[in-house]
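As you look at this complex, bear in mind that one protein chain is not there, while each of the others sits in place.
Showing subunit A:
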Amino acid sequence: MSIAAKFEIEYLQYLDAEGKEVRKDLPAFAKDLDHMVELYKLMLSTRVFDAKSIALQRTGKLGTYASCLGHEAAHVGIGSAMKPEDVLAVSYREYGAQLYRGVQPREVYMYWGGDERGNDYQKEPARHDFAWSVPIATQCLHAAGSAMAFKIRGEKRVAVCTIGDGGSSKGDFYGAINVAGAQNLPLVAVIVNNQWAISVPRKIQSGAPTLAQKGIAAGLFCIQVDGNDIIAVRKAMEDALERARNGEGGSVIEAVTYRLGDHTTADDARRYRGEQEVKDGWEREPMKRLRNWLVAKKVWDDAKEEAWKAECDEWMDNEVNAYLETKTQPVTAMFDYTFAEVPADLAKQRDYVLSLDQKAH
């Protein structure tokens, strides 16, 4: 028998659930403890932000919201590895990555609070990133198309898309990694495998032992990492970004994590998964291990934790106030961005809706 091709998928982890180093070859960025503290602080602020969002929804001040609880290492790992000129195309819960790139909490609140202006990210580099993409996996092709544009123009930029375990079942995901492999596009696709696609568990999505290996079929570099270990996520991202930037090909990274919360605030996960599983998920969650590791390195302690939490609370309160004080857009806003210029026929409809609105006031 001869073998046509042979593959294996590497699994990468630096910190175990308790924050013990499981390998000694820490990457360079992890030796910069100030930087690691910064990453931890952003993970913590992401968690504070998330709790604030849920509280806003529960008190009727926000529409349906998709929580990122438990994904902090994966998301911050992705965002912090990217260069400003790169482009990020997310689904709808990757706040840790987006906050790193300049999306403001008030913008997230505006989007989930029913105002399109939340997608008009004001700060670079988020300003040139894609907005939240609700139709599953469709954003992967936007990243691939962006990567194609970078290749055509000879720009040393990389497009990154993120997707869930469920999303990796869709053709758009396969289409994106397939064309990236076939045309050597600078694309990094990250599957944030949180084990659940609303109520459907990972095992129903695919018979493959890893989701990373889907990239093998596309001819991409593939790796599975502990998605709760930010060092592993960040390292895999850095390697993938560098390869892509140098024209050495795209990658699929599977970051294995766990969705500690409901799918969205409209979901009740108790309907379909047991308490023990969630308890186990909390044992492996990403904050604890990094905190333990930083405490052991003597660069973090309870006082710093409390002080930073207080700062985050203040930041989020400020953002919430800014959001709550935002006036609703004028009714004409629903017309004004349909085309670059409102066509004559549509202008008549706009004028009519405006007249109704003026009558109502």
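By our rule, a residue touches a chain if its C-beta (ideal position, glycine included) is under 8 Å from a C-beta of that chain, and two chains touch if they have at least 3 such contacts; residues count from 1.
Definition applied: contacts and distances are computed from a predicted model.
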| item | value |
| --- | --- |
| The complex's invisible chain, by UniProt name, from "Copper-binding protein MbnP-like domain-containing protein", "Stage V sporulation protein AC", "Putative spermidine/putrescine transport system permease protein" or "2-oxoisovalerate dehydrogenase subunit beta" | "2-oxoisovalerate dehydrogenase subunit beta" |
| Contact partner of the left-out chain, one of A:Leu15, A:Val160, A:Val179 or A:Cys222 | A:Val179 |
| Which of A:Gln13, A:Thr138 or A:Asn228 contacts the chain that the document leaves out | A:Thr138 |
| Contact with the hidden chain (one of A:Ser146, A:Ser169 or A:Thr210) | A:Ser146 |
| Chain not shown: contacting residue from A:Ala30, A:Ala159 or A:Val320 | A:Ala159 |
| Contact footprint on subunit A, counting only the chain that is left out | 87, 89, 116-117, 119-121, 127, 130-131, 133, 135, 138, 140-152, 159, 171-172, 175-176, 178-179, 182-183, 333, 337-340, 343-346 |
